[in-house]
Every structure is written in C-alpha cells, then in structure tokens.
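Heads up, one of the protein chains got dropped from this complex, but the rest are sitting where they should.
Per-chain numbering from 1; labels A and B assigned in written order.
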Amino acid sequence: MKTLIIVKEKDYEWLGPVFPGIHPLLLPICNKPFAEFLIDFSVLAGSEAIRFVSDGPLGDVEQYCENGNRWGIAISYGSILENDDLQMIIEKNQRYCVEEKVLIVSGYVFIQYDRQHDYKTLLASLPDGEFLSSNHGSLRLRGARPAVHETIDRVPLSLTGLDSLDVYYRLSMEILSYASSPYVLPGYNNEEYCHIGRNVVISKSSEIRKPVMIGNNVQIFEGSILGPGAVIGSNVIIDRECTVTDSIVLENTYIGEHLEVQNRIAAGNILIDPESGISIVMDDPHLLAGIKKTGSGKKVFQSFVHSIAALFLIALLLIPFLLLSPILILQGKWKRSKNSYYTSGARKPVTLTTTTIERKGILSTLAGAISLDRFTLLFSVFAGKLALIGSLPVVARHAGSMDLNTIESWYHAGVFSYAEAEDWPVNGGDTAIVERYFAVHGNPFLDISMTIKAFFNRIHETKTL
Amino acid sequence: MIISEKICNSISVITLQGTLDASTASTLKTFKPALAASSPIVIDFSRVDFLDSSGLGALVGIAREKRSKGGEVTLACLNNKVRKVFEITQAYKLFDIFDDVEAATLHAEKKQGHL
Partner (left out) sequence: MNFHVDASTGKTLGLVELSGRLDAANRSELLKSFALWQQQVDLFIFNCTKLDMIDSSGLGAIVACLRKALERNGDLKLAGLNPKVSMVFELTKANKLFSIFPDTGSAIQSF
C-alpha cells in the first residue's frame, strides 16, 4: 500500500501569521513535527511509500524528511494547483497511484491513533472510498479490494482538524497527559508523563512537575518551576525563577527571569494566548526573545564582493556621469524621485533617491544605455543598503515595520535585478521566480557575471522602469 | 539538448533531453511546434537532467505565450533535481504538473475538448 498526503495552502493559512517561518507540516506537536505523526501512521497502516502533495511550498518538508530512509519508507513530493479536485490530484500522480492500493489523507488534520493497535488489518478490510472524515479533512482508500465481511475489532481512530491555535494547544496538552503515549514521542522516557531530550541542563534548585516534555539543548536555571503541563522545545533557555505551566514553549526561545508563563504559547519573541488567539510580539530582550542562529559568513563575503564590483562600476561610469548628468538635468530629462524601499525581509525600509532618464535624443539614450540612472544607487551598496544585484526594489507602503511580514526571506533589493539579467518580463509576479532561484543558487561570483549581463541587457532596453 | 515532438492522444508531446540552461533555452524558445499553434502541449521532462533560471525563463515565456493564445502547457515527469528548481522558485504555481506523460496528455486532451 501507498499513502498520498494532500495538504492545501488554504487549509493552514491561519498558521502563517501565528508562527512565521514554521512550515505547517513541520509544526511541532509535543516536540514532534506534525509530518512525523502522519509518517508514523502510514507505516503503521502498512504503507511502503508516502507522497506529500501541496499547492504550497514543500521545500522545508523535503529538507526535513528527505527520501524517508530514516523511517524505512520511500517519501516523494509533488505539486498541485489550488483548484485541483481529488480526481485531478490522482491523475497528476497517476504513476504513483496506479496498480496499488492508496491511502489518501487530505486536509490539515491530525490522525489520532494508538500504536498498540493493528491498523494494517483494519485498512485491509475496508472497501474503496472515504472511511473517516471530519470537517477539515478525510481518510479514504483507492484501489482497495471489494469489502470483505470479516469482523474487525474496533480500533481507535479519529481525525482532528487543525484549524485554530486553541485546537493545537489542547491537542498538545492532551498528548502530553497520556501516561503511556499512543504515539512515539521524542526524548528519554524513563518514567511516565516525562520526556526529556539530549543535552538538557536542569539546575538543582529548579523543579520539574509532571507531565512535562523537554526537547534537546535546553537550559533551566535556578529556582524555575516547569509544569505541570509544559512542553519545552529544543534550544530553549528558561532563566531564573520562572514558572512555566500548561504552556508550550517552541524551539529557539528565551524566557527571561522571574516570568510566569501560564496557559500560553511562547515562540521566539511571540507570546500567544491560545484561547483568545491574541499574541504580542516582544521587542524586549529581558522578557521573551528569539534565540537567533548566527548569521553566515557567506553574506559578509557576498556584500564584500558586491562592494568591490560596485566600486569598479563607479570608476567606469564616473566620467560619463559627470559629463552627461548636468546636461540631462538642464534638458529636464533627468528625473529624480525619493521613495522608501524595502531592502531585505529583516530590515526597516530605507529611503532611496532613484533616477529615471527619459530616453529621447542621443545623449539621454546613451546615458540610459550605460545605466547612468543607477549610478547614485551604487553608493548604497557600500552602505549595505542595497545589493549590487538582487530583487527589484519594492516600494514600502507604510512607514511602520508591520508590512515586513509580507516581504519574503529571499528578498534582497539590488541596484540591478536578476530579472534584468535574465531578460525576464519585469512586470507581473514572474520576476519572483527568478529572484527565488538566485536566492538559493546564487554566489558572489555568479552575481558579478549576472550584473554584467544585466548591464548589457539594459543597453537595448527601450523603456525605463 | 535534443528536442523531439510526437503526438500522443492527439496532443503534441515535446520531449526534451539533456540540459535546459542559458545555452539551450533559446533553442526551445525558437522550436516552432511549441509556439506556433494555440493547441495545448505537454512537455516531457523525464530526460532533462538539469534546469536553471534561463531554462525556467523559457518555459514561463512559452506558457505565457500559449495562454495568451488560449493554449496550455502541461509538464510531465519532473525528476527530483528539476522539481527542486520548481519548488524553490514556486514556479509550480504556474503549471499543471503530472508524474506521467500519458496522464498529462489525457488531461490536456480533456481540457482542449472543453474549449
């Protein structure tokens, strides 16, 4: 048997703003990524292969699950479109689904099962079609043999649609409170109601009250009280004299000293009340803070190479700039405008002065062809505001930083853009495709050759941006 | 890169073989059967071992062009390497992607029938 897991973006869209940066399939439920629960159940049900299909990104899931070797199962991935129905999805995965019985899990649903029971026999006895459903998803079989009328022991199996933080919170607390868990949970489990991961430092004067679950690389300082009811993720620091009860602390979180976390979810610097859904973002490192992974040296090297190349371009264009710009300014073809732009996903917008050159007449066409309109922007490369080549700068709509959530992590504004280098149509969302490509595949030296390409492409460009 | 065309279920299937990058993208762009008519096409990727941004650009260009004429480009049999390029660029949002050429042609045919 095989398993096909269908999750669509709209099923989990509520999660994105709540836990930015966590793929919904990797959402930790009692320190175990959601996808692993699905994989465990598939294996238990007798699957040899699993395919995750989605109309959204699966890159993070693939990075985590890889080809499934870890579970002794073959995992593959596929893309579908938003409006594809089940029939269409099966057609798109024809080769995978053909000549095999397939268990289809659709929706962002948590399958509640118990590993003590025999699901293989249960699924073998069921006929084609849907056999379990909730308002957010279903389980169905395809290509099963006609129903055999055997009496099968009733085994526990139900679905919970993960559609709100409250459901997520209550599910986590419920799983935490099983004496001998129906699921395989991470961590050492020498005694009931207690799972503790690797490299956990618990201060002598702190107290652990069951049920608790602690991930890897966790430090708990003096006088803290954990539990009852605490799920602590990996890479978490709980500072002095804290109490954490009936709460979930997601990975990479620092909880400052003397705090009381009760009935809450803490994720980095975000504190959430699961019941009301209200969340606050702390920009106060004394209270809650995200534990950041250290920035890579790759970025530093990249901006260094970009600066050198920008210097070279400045040297090349300085004389034409000094000669042509005064003339064009007098002719009124050199138009400058000040705008606020996003530079990267992490930073606040910066104000940049951009130039547009009206390409009429010999001089202005020449100036446009050698990208003199970008000349002044080159200086922003030294200041680290812009990359030499990157995304098309996006105009910031609001002065506040709220809008930054909509800017994706790959975004890094540049003097030139990859779209120009690759001669992609600049308008429409298509440029994002090439920008994402280089966010992953780019390297500083490739950037130089892309800049040269962009520079030459712009010679023939008739319209200015 | 080798480009060949065959008809399967009355749909033109373009099979690409080799590397689809800056040096070969223009070959694809100028491959007449791909662009000429408004009829839908299926592009078989089973033998494409590498795809870069220029190649992707060519595909998106063809898809846009086809769509403007009322046609459709359906992709089939992406290997892992190629699929990852679609994944990171989210270009998968622009195409119907099948894991089987036959199924893709049936789909394209059905869609053509509806028009």
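Here, a residue touches a chain if its C-beta (ideal position, glycine included) is under 8 Å from a C-beta of that chain, and two chains touch if they have at least 3 such contacts.
Keep in mind that this is a model prediction, so the values were computed, not measured.
Enquirer: So there's a chain missing from this view; which of the remaining chains does it actually touch?
Expert: Result for the missing chain's touching partners among shown chains: A.
Enquirer: Of the residues A:Ala35, A:Ile90 or A:Leu271, I need the one that contacts the missing chain.
Expert: Result: among the candidates, A:Leu271 touches the missing chain.
Enquirer: One chain isn't shown here. Among A:Leu44, A:Val261 or A:Leu392, which residue touches it?
Expert: Only one of A:Leu44, A:Val261 or A:Leu392 touches the chain omitted from view, namely A:Val261.
Enquirer: For the chain left off this view, which of A:Leu86, A:Met282 or A:Val394 is in contact with it?
Expert: Considering all chains, including the one not shown, the answer is A:Met282.
Enquirer: Going by the touch rule given at the top, which residues of subunit A touch the chain that is not shown?
Expert: Counting only subunit A, the missing chain is touched by 256, 258-262, 264, 271, 273, 276, 278, 280, 282-284, 286-288.
The rule we apply is simple: only the chains that are shown with their structure count from here on.
Enquirer: Nearest whole angstrom, what separates the Cα centre of subunit A from the Cα centre of subunit B?
Expert: Centre-to-centre distance between subunit A and subunit B: 28 Å.
Enquirer: Going by the contact rule at the top, pick out the subunit B residues touching subunit A in the complex.
Expert: 52-54, 56-57, 60, 64, 83-93, 95-100, 102-103, 106-107
Enquirer: Name, in rising order, each residue of subunit A that touches subunit B in their complex.
Expert: The touching residues are 55, 57-59, 62, 77-81, 88, 91-96, 98, 418, 422-425, 430, 432-434, 436-441.
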